[in-house]
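One structure is given below, represented as structure tokens, and several questions about it will come after.
Missing here: one protein chain of the complex. Every other protein chain is in place.
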Amino acid sequence: MTTTEAAGLPVPEHTAAQSDHDHGVHGYHHQKDEHVKRLRRIEGQIRGLQRMVDEDVYCIDILTQVSASTKALQSFALQLLEEHLRHCVASAAVKGGDEIDAKVEEATKAIARMMRT
Amino acid sequence: MTTTEAAGLPVPEHTAAQSDHDHGVHGYHHQKDEHVKRLRRIEGQIRGLQRMVDEDVYCIDILTQVSASTKALQSFALQLLEEHLRHCVASAAVKGGDEIDAKVEEATKAIARMMRT
Amino acid sequence: MTTTEAAGLPVPEHTAAQSDHDHGVHGYHHQKDEHVKRLRRIEGQIRGLQRMVDEDVYCIDILTQVSASTKALQSFALQLLEEHLRHCVASAAVKGGDEIDAKVEEATKAIARMMRT
Partner (left out) sequence: MTTTEAAGLPVPEHTAAQSDHDHGVHGYHHQKDEHVKRLRRIEGQIRGLQRMVDEDVYCIDILTQVSASTKALQSFALQLLEEHLRHCVASAAVKGGDEIDAKVEEATKAIARMMRT
């Protein structure tokens, strides 16, 4: 159960739909600690970038570090997406009905946003 | 404040560009504060992502936020690159000799890394 | 039935696995004509690029056209991927067993390749 549900707050439509297949936890739930660790490492990289700018490091070396951080973010996104497809999209397919179409459309739009950045 | 400015030496616009990374001032030097502010906002976005994971926010909403952070990083990289081209690459061209080839090759490799992430 | 099957040629393993859910046709089967039309337009854009180079068109204008062609290819890829998720991945989920994991891993790798170009 999510914090939102526990608090008795209204649950956004997609969360409600989502919660059907796995008692309110998302695909990435079991890798939560790993995800947070990854994001902390990326946060550290961004702080490193601030130091580089502050210490007048050569532009190209900063750009190399920006590319590394962007790659780390994309890699995090891909892992999240894989878990989403494996759990949320797959369970919508098993459930049958129209939900699979909505889930696939939603996932494709997210992939499009990832590709266009 | 750069070493040059600290020493009270006059920094003519062209010489400043020319002296480049050898003497500590890069193309992005005059936008340093703005760059650091941008990077702090991105750092805040990454911390926001950690909270989202921690609070079991829906996968797709996290992916949307990852795309926004990636876009912010790319946009920062583009601004840095523009300043690098305007100052470092341009001053290599003015200086003459082989340096322009090396600078252009280096910048192109950085652009390739940015495109492939 | 695919040309390969009609010709009595051995069907590659993944096609055989795939053919389970929909009598041997892939997700994109029903949009075949539309896909071929899209690709013909892209082919025309690439020929246009050749003319631009041949006629010494300004570099930046050629780059703008390259971006348009790349975007058209990515958009084609996204549509294909959406159909793949809707049909092939979804049917693996319905079928049950281990196939869904393999299908999701395969799709994620394809998305990673699309993002890294």
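For clarity, chains are labelled A, B and C in written order, and residue numbers in each chain start from 1.
The definition used in the following text is that a contact is a pair of C-beta atoms (placed from the backbone, for glycine too) under 8 Å apart; a residue touches a chain by one contact, two chains touch by 3 or more.
Only a predicted model underlies this, so the values are computations on that prediction, with no experimental measurement involved.
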item: Absent-chain interface as seen on subunit B, which is shown; value: 74, 78, 81-82, 85-86, 89-94, 100-101, 104-105, 107-108, 111-112, 114-115
item: Hidden partner interface residues of subunit C, rising order; value: 2-4, 12, 14-15, 18, 24-29, 32, 35-36, 39-40, 42-43, 46-47, 49-50, 53-56, 58-60, 62-64, 66-67, 69-71, 73-74, 76-77, 80-81, 83-84, 88, 106-107, 110, 113-114, 116-117
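Rule of thumb we're sticking to: only the chains that are shown with their structure count from here on.
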item: Averaged-CA centre spacing for the pair subunit C and subunit B, given as whole angstrom; value: 35
item: Numbers and ranges of subunit A residues touching at least 2 other chains; value: 74, 81, 107, 114
